[in-house]
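First the structure, then my questions, so here it is.
A protein chain is absent from this complex, but the other protein chains hold their places.
A and B are the chain letters, set down in written order, and residue numbers restart from 1 in every chain.
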Amino acid sequence: MRFLINSKRFNVFADIIFKPVLVLSIVLLIVGLIFAFFLSPDDYQQGSTVRIMYVHVPSAWLSLMTYLIMTVYSIIALAFRMPFGFIVNTAVAPIGAIFTLVCIISGSLWGKPMWGTWWVWDARLTSVAVLFIIYLIIIFINISFENVRVREKIAAIFILVGSINLPIIKFSVDWWNTLHQPATISKLSKPSIDPSMMTPLIIMTIAFIFIGITIAILRIKTEIITRENI
Amino acid sequence: MLLAQNLTLCRLERIIFENISISLSSGKIIILKGKNGSGKTTFLKTILNLLEPTSGTIYWKGKLLSRNLYDYYNNLTYIADKTSSIKQLSVYENIKIWKKIFSSHMNYEKIEEILSILNLKVFLGARVSTLSLGEIKKLELLRLMIENKKIWILDEPFTNLDMETINLIGQTFEDHCKNEGCVIFSSHQDPLIPVSDEVNL
Partner (left out) sequence: MIFLHKLLNFYYREYKLNLSGFQDILTNITFFFISIFIFIFSIGPEKETYSFLGVGILWTLLLLSSTLSLRKFYQDDFENGNLTLLHLNGFSFELIAILKTFSHFIFVQIPFLLSIPLASILLNVGNEKLYRLTISFLLGALILSSLGSISSSMNLLNKRNYLLGSVIVMIFSIPIIIFSVGIININENFNSLVGILSGILLITFAVNPWASGACLKIAIQNN
């Protein structure tokens, strides 16, 4: 497992697995989309719009998972002095931001037919929006410092502080939501899923993970090359 | 007292300085010579334990510096190339702050005496921002006397100063060495004062 913390080994390993991962992500995406569009039933309440879920939910999971990965790599990089962690953080932050953005946009597209507006101050939507802003700040930190050695450390510290703060924000937003809104909407955001919908959801999630890995490999390799040429 | 062995520092895969060894014992004045950008300030920061050397070790009184840091910091005065006096306060207020921060026991008569030698006594009530660059630098060097520590580490102490003041500082360095102190300073020009050792970067 040394390829997870060492850039040379990562390069070697990435060259081996890149093509299989790329093929796998495309195949899984096609299969998942076929399942999502043709082989899964309509919802009795929401009709065909429920199919947005197959994009919305995986991207929401992945946006959190990306942050978790960044947190782990920040600890590795800061505590064990492994610069590869900083490389991963820089490379992965925009991917997480894009997943979060996809989650927000698909959520608001889903919300328009369901709630009648593009945006509702629902607890989950608000928390995801906050997560998106945090990703944006990480990217801003990565582009606004001149010294690479400074910005990567600052970004890692910010990620760690953010990982402590995110649960507090989530909790406070949940509390604020129950304070100001009746609980009817939260029923919509916690649906019980039928098995026939579960299969495409799982396939789509795995497809999204593989797409994320593909882009991450490309970005990490680029980042390694950029740093060699400073 | 202070012993640095084979210090090397690399930054972004570029070597700033390589294999520098110094040994600073009481009564010594060491000058650090080098062109602009040759890493004099970086070397001094390494000596101050603000930067970590890529390789090499520093000892203070026979122990590793990082193990004996508190004692080391209690025994040194650092004059940076930037002036640390607060511009919007008066000279007197700055001196008072320094006296408090460095818990100095020097009395004001002594300080006024030194100020009059440095031609600064008339500015005692004036704001630092109204002083000239040379005068601000002289005020900064006054900290050496206020702190009254054993090791003096100075970064480019002679910028903006006239010949008369430089000689005066050289005199002060020698007096300090006679009192079992030691001095290390950097300069890009020839040492204008007598030194006992020279390190080229």
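We adopt the following convention: contacts are C-beta pairs under 8 Å (C-beta built on N, C-alpha and C of every residue); 3 or more make two chains touch, one makes a residue touch a chain.
These numbers were taken from a predicted model, which means no experiment stands behind them.
Between the chain not shown and the residues B:83, B:172 or B:186, the one that touches is B:83. Note that of B:36, B:74 or B:189, the residue touching the chain absent from this view is B:74.
Touch with the hidden chain on the side of chain A covers residues 78, 130, 133-134, 137, 140-141, 144-147, 149-150, 153-154, 157-158, 160-162, 164-165, 168-169, 171-173, 175-176, 179. One chain of the complex is left out; on chain B, the residues touching it are 45, 48, 50-51, 70, 73-74, 76, 78, 80, 82-89, 93, 97, 100-103.
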